[in-house]
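Pasting a structure below so you can have a look.
A protein chain is absent from this complex, but the other protein chains hold their places.
As written, the chains take the letters A, B and C, and residue 1 is the first residue of each chain.
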Amino acid sequence: MPEILLAARNVTKQFPGVLANDKISAQLRPGRILALLGENGAGKSTLVNILFGMYRPDSGEVIIKDEVVDLHGPDDAISRGIGMVHQHFQLVPPMRVVENIVLGAEPSKRGLVDLAEARKRVVELSQRYGLEIDPDALVEDLPVGMQQRVEILKALYREADVLILDEPTGVLTPQEADHLLSVLRDLTETGLGIVFITHKLREVLAIADDIVVLRNGRVIGETTPADTNENGLAEMMVGRSVVLRVEKSAAEPTDVVLAVDELEVNDDRGQLAVDGLSFEVRAGEILGIAGVEGNGQRELVEAVTGLRQPLSGTMRINGEEVTNGSARDISKRGVAHIPEDREKHGVIAVYSLAENSVLNRYHRSPFSFRGILRRDVIDRHAEDVVEEFDVRTPSIAVTASSLSGGNKQKLIVGREFSDDIELLIAAQPTRGIDIGAIEFIHRRILEQRDKGAAVLLVSAELDEILGLSDRIAVLYDGKLMDVLDAQDADRERVGLLMAGITQ
Amino acid sequence: MAPKRRHLLALLMVLGLVTAAACGSDDGGGVSGGYSIGLVTDTGKVDDKSFNQSAWEGAQQGAADIPASATASYIETEESKDYANNIQLFLDDGAKVIVTVGFGLGEATIEAAKANPDVMFIGVDQWQDDALPNLAGLMFPEATAGFMAGALAGMLTETDIVGAVLGTDLVPPVVFFKEGWENGARYTNPDVQTISTYHPGGLDVAFGDPEWGATTARQALDQGADIIFGAGGATGNGALIEVAGEAGALCVGVDSDQWFTVPEAHPCLVTSAMKLIDVGVAELIGQAYAGTMQGGNFFGEVGLAPFHDFDGIVTDEMRATLDDVMAGLADGSINPMPE
Amino acid sequence: MTTRQKQMLYVGATLIVVIAWTFYTADGPQTTAVLAGTVRAATLLVLGAMCGMIGERSGVVNIGIEGQFLLSAFAAFTIASMTGSLFLGTVAGVGMGLIMGWMLAAMAVGLKVDQIIAGTVLNIAALGLTSFFYDRSRSLGMGKYTNIDLGPLADIPLVGTVFFSRPPLTYLTMVLLVVVHVALFRSVWGMRTRAIGEHPGAADTVGIDVLKLRYFNVTIAGGLAGLGGSYLALEAVGTFSRAMSGGRGFLALAVMIFGRRTPFGAYAAALFFGFTTALQNQFQLNSTFDIPPQFVGMLPFVVTIIVVALSGLIGSMRDPAALGQVYEKG
Partner (left out) sequence: MSRSLLRTVATPLAAVVFGLLIGAVLILSQNASPITAYSALVVGGLGDADSLLRTLQKATPLIFGGLAVAFAFKAGMFNIGGQGQLLVGAVFAAGVGFGVDGLPMVVHLPAALVAGALAGAVWGGIAGALKATTGAHEVIVTIMLNFVAGNLTDWLSANPWKDNSGNNIVARTPLVEDSATIPTLGAVPVGFVLALVVAAACWFVLERTTYGFEVRSVGHNRNAAQYSGIKVGWIMASTMAVAGMLAGLGGAVESLGVDGRFEAGVNVGLGFEGITIALLARANPLGVIPAALLVGLMEAGASRMQFKAGVAPELIDVIQALILFFVAAPIIIRWVLRMRADNSEQLQLGAGWGRS
């Protein structure tokens, strides 16, 4: 058995304008779990992409099983026993589980895929590691937890000695995450090494043997769970002491702003995604929607914002029915929306910041007059947003594509918050951005609540839900499992509800 | 910065060079020399194996026939809006005779003839309502040609089914050919069944779709037709070639003797319903040179092309009937297109 | 395919057979003629559809099939008339198709040109080049491909004439239908091809070279369109003429969509379109209706529009997820 399974030595990688990895070194030994910890943009993904052969380092070397290697692509890494479970699953949705697992390394006879043989091997593998799966199910029909299992089996099928997992618990309930951690621990018994990438301190302490903390593309420190604690890790990760809890006053809810009754909504594939939901959000409170992604959150948000036609049920805003209102009808009523997918739904990449700053209001006075845009007014508005919401940019004339994720998100928040808001719908408002921006946006959301807005917060980050919400509704399979007051909610209880377990 | 600008500069220089070249002499070409004859095609090519080609051959023949040294040259029209301009190019070049091919050029030809009384114009397929002294419209009775071909087909068919694969009913000569063909077949064979199809597409594709022509000819063969008339540019040629692949079946070409223009059709081509455009054009050019050309309408000859390889199957009896038909058509006792 | 769909398929097939037989007993020659014309018109369409299908399954839209047909037909005809060999002509047509496929791949995959624009370039270039270089004095002295009877099979009434008395490239097309079907849905290549069309990122992470495979597939698919061009010049027609593809490359795309990007589905769709063409001819031949040919001629195009619209409405059709998108690594 090699001494070092996988290592980076002084790896440097430069992207236009960013030094993503600056002389990074880290190593993984057999049977160990190495945690790479860092906030978004710290260089974790770049590093693992280099280790997996997706990128080539500008300088420095990659070592696999005690040998310096020159990886030309993922197939190089795979053939050397590296397996990777990506944060965004790399599965082909309309193909079967077994096809996904063997893709790229298919058992074949004269060029034809030997599906029977493939199925046999997959069943064998899943039994050996205790990862039950239906080999003939279509991946698109599986829940995310199962899809992750397919990803792991994919790596094991290729006889990986090293498993790299990129933020694997983001899509799981706390209980599922715990189960995953124990599966991973079992896997190391056979000598497998695991690289575990995360920004969640608790998980690092729970599972890692070795911890490497990255910040701004550099290694900031190496430690072990025995030698540190959450606060210590957080300080290393961010470079200053961070407030792990959001400071907020008690809510003072008043009138019902949003009332949803028996709402049913289909997803894109025509299947019921929101199944008879009823809830209310009052002015001055934050209702958090907790749940594993894909349990109807997106469809709920799209229905409430007028982007998706509900099948049945009613929605009222300030007492007026808006069930079949268009997106514009609803936004006219003082509804702001921070969409979950910033790049896809939030900004138009080739538009300037000025144009992006009026995406939701270009048609209104004073930004246009009788159908003609008033560019001077728009520009002034954009300057205001940039200043007030601390968007770091050389000018409002540059395109949105030139901004970092956090600055894009601040631009969106600034755009949505520039009017008086009756109802704020915030979906995954801090996904993938740095801690500074997260704190900024959390403060702004609370500010809106305190000004009397009703806030519907949808987040897959349980910590965010627990930290910000006044009440917590848990969504599972399109149904509302329960609505808890924030003080009654804890990870355990919400986690079980997220898994559909009521006690 | 600097290198970038240099490349742009280089680019501009190349452009300048091209422009300079363009502004250079344009007199090197041209066609003038001796008695010059110009031909403007319809939107088609001088080697279209059809009427443009016939007219061009006629123009060349005419140039060769006249005693003085004469040259013939052509312009192929790309777009029908260019008719007038293309005629003007020859006028500017001092052409003595200008042949314009196709009824589409009729109006442009009349305009040019009015404006240039010293130049002789020959308009192929252009009917003249009012005779201009320097413009001869070369017309052909297509129905007569079609009738003769049909009469032969009526006698030759063994299945009593004859088919026609045609360009488009938007072009009247095609309709005349078809009606003449069907009436001729019925004239010699009252039991005959005539099955005919026009291309279903627009004017822009109707003459350029040999695949449809071939498929449709096959469809007609499959239901028993044993002689197919292909009339419609490349579309008709497709039909002829298809029939060539069917043992025992015969085909009839159109416009010129297609024995020479579609050699692939030799195995089936019994004759062609000809408009002798080349003969007519050459003759009119001769008249123009001699100063005897009359304005108004000039009727060119139509007829059947030689039977070539199939000379043997046309019996003396058939030939006699054909002669009668021809005589009847000539003296008006047979109307190829009643109504 | 669901059981219900299968049932409908069987019912539909039985119905077609029954109707065909009824007509056949009523008027044998006409029925044979219409159905033979159907099969004939379908061959070119399905070759184009298979070309488009392999591209689209890999995530590359090919709107240049029309141009591929035309330039390949030109090459096939020119070489065949120069060498006097239909076989060499066919090879040249396929070769030209491969070159055109490679050019499409170079633009759409390599240079990351918008795929629709890349295909349009091919179409315009093919029309210009063939018109510019066409030498009309050429001809096929030896004639075009002729029918080959498949022994006793050809003697079966109706079916024999319609399917088993055909020229060689039509048989080859039928064989290719099976080959492409097996290759797409059973082979390692096919599985990888479908993967790069649906989720190129996933394919990349398991070591499949997405760009290389797309290059390969679009090029190979061009060979199918090239065979279509050879078929057009050397089997269907027996000569070349300007713009002779006449929009069939576009119809092939509709056939591909209607056939849900499967070879047999596309063949069924192509037969359907071939049938509308043959039927419209038959109406005219029989003088069934006194409808101007211009209106009858709209039939296939109107049907295409309806089909494309309906397949969107019913939602029975889903594009490969990565269709039309440039793949950037990483």
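Going forward, a contact is a pair of C-beta atoms (placed from the backbone, for glycine too) under 8 Å apart; a residue touches a chain by one contact, two chains touch by 3 or more.
This one's a predicted model, so the numbers in the text were calculated from it and none came from an experiment.
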item: Visible chains that the absent chain touches, using the contact criterion stated earlier; value: A, B, C
item: Chain not shown: contacting residue from B:Gly184, B:Gly201 or B:Pro267; value: B:Gly201
item: Full-complex contact with the absent chain, from A:Thr46, A:Thr173 or A:Ser352; value: A:Ser352
item: Option from C:Phe23, C:Phe301 or C:Tyr327 whose C-beta touches the chain left out; value: C:Phe301
item: Of C:Met82, C:Ile117 or C:Leu153, the residue in touch with the unshown chain; value: C:Ile117
item: For chain B, residues in touch with the removed chain; value: 3-4, 7-8, 10-12, 14-15, 18-19, 21-26, 28-31, 43, 73, 75-82, 85-86, 88-90, 93, 103-104, 106, 127, 129, 168-172, 200-205
item: Where the missing chain touches chain C, by residue; value: 63, 107, 111, 113-114, 116-118, 120-121, 124-125, 127-129, 131-132, 247, 250, 253-254, 257, 292, 294-295, 297-298, 301-302, 304-305, 308-313
item: Touch list for chain A against the chain that is not drawn; value: 305-307, 326-328, 331, 337, 339, 341, 344-352, 354-355, 359-360, 362-363, 368, 371-373, 375, 397, 399
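As a working rule, only the chains that are shown with their structure count from here on.
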item: Most centrally placed chain - per-chain CA mean versus overall CA mean; value: C
item: Maximum centroid distance from chain A, chain identifier (CA atoms); value: B
item: Separation of mean Cα positions, chain C and chain A [Å, integer]; value: 44
item: Residues of chain C that touch chain A when the two form their complex; value: 182, 186-189, 191-192, 194-195, 198-199, 201-209, 315, 318, 321, 329-330
item: For the chain B and chain C complex, residues of the former touching the latter; value: 45, 47-49, 163, 168-169, 195-202, 205, 208-216, 218-224, 234, 237-238, 241-242, 244-245, 262-264, 267
item: Touching residues (chain side chain A, partner chain C) in the complex; value: 49, 52, 54-55, 73-76, 78-79, 84, 86, 88-95, 99-100, 103-106, 108, 111-113, 154, 270
